[in-house]
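Yeah, one chain of the complex is gone here, protein chain that is, but the others are all in their spots.
And now, chain A:
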């Protein structure tokens, strides 16, 4: 077993060796600009991009012409939300999103608020799920867009996507879904899920960093967006800039591998996660955060009461885990996602996110169980807060 063990697959995943191998020829031999129409270097690059489009379209049941390549999910989220806002502002300025969204969505919405946008942030229940009735109630004649993520990046909680889509359809609204954590992990089908715009990123599904897509539906309804990056008119005018051909080829291959592996991989990863969860829940005063039923296979967000998450991370020198989203991990604030599930500051501060991926082994999970149990017990043994908690429990028994 190689140390350290990487259990932070929701922050980013290691690239699959097959993906890297597929990308390699596109750096030096097939290096053409996919927009060069006058020679074969360009055509070869374009062909590779088209092939990747097919592979990705197949994974999410989209048409190839509905995919816009971007530099990643954050850019795709920006393009979707700002692009819809600018295109449909004649109809209204109201967007409905949710408090547990990724910063890419929340910061973009905050940005729109400054320029006249009206945003509703739906609350979630203690499982981390939005309440569909609340969504319906929030709709006004000014509403143009619902922006709700597929699965949460900290808890893995999967939102009721089909129900949200039904509400969007009934009210003639667009539904944008940040599916960065879900694509490749659970079956995502833009048609049967009823999604109109969807963002995802290659590096979360064993592909390279620096590339992602925005799905923009072309039929029922035909969605239009305003470009956020202008230039040579690449990607049917929706996103200009020379295409990152090796990155796109890598994303295509990663998508294809996910299509091939999905069922067996889901079973294996769910088994490992459940084993880890069962074992860690043996530790006293330990709680799983977020729904345990509507959840991604590889994610476990867990709080050990009176154990500081950051301290636990530091104690686990040989295991890479996270105390929340990577994008906010330098912050000392407790996770806003966990706070909105109703966790106290204490419990939110004691949360650890474990993200299991394709390359984790059962041996690594066993090692993690052993190390984490040891570390939690050790940290509690030297914690006055834990002592007080124990004393209180004793008193209550008397």
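Remarks
Note that a contact is a pair of C-beta atoms (placed from the backbone, for glycine too) under 8 Å apart; a residue touches a chain by one contact, two chains touch by 3 or more; residues count from 1.
In this section, contacts and distances are computed from a predicted model.
As stated in its UniProt record, the chain not included in the shown complex is "cysteine desulfurase", which appears among "Elongation factor 4", "Electron transfer flavoprotein subunit alpha/FixB family protein", "Heme chaperone HemW" or "cysteine desulfurase". If you put the hidden chain back, the residue from A:71, A:171 or A:262 that touches it is A:71.
Within the whole complex, the absent chain has one touching residue among A:50, A:172 or A:230, and that is A:230.
Here the missing chain is touched by one residue of A:92, A:187 or A:210, and it is A:210. Contact between chain A and the unshown chain involves residues 4, 6, 8, 11-15, 20, 24, 27-28, 31-33, 35-42, 70-75, 77-78, 102-108, 110-111, 201, 203, 208-211, 227-234, 240-247, 313, 317, 320-322, 326-331.
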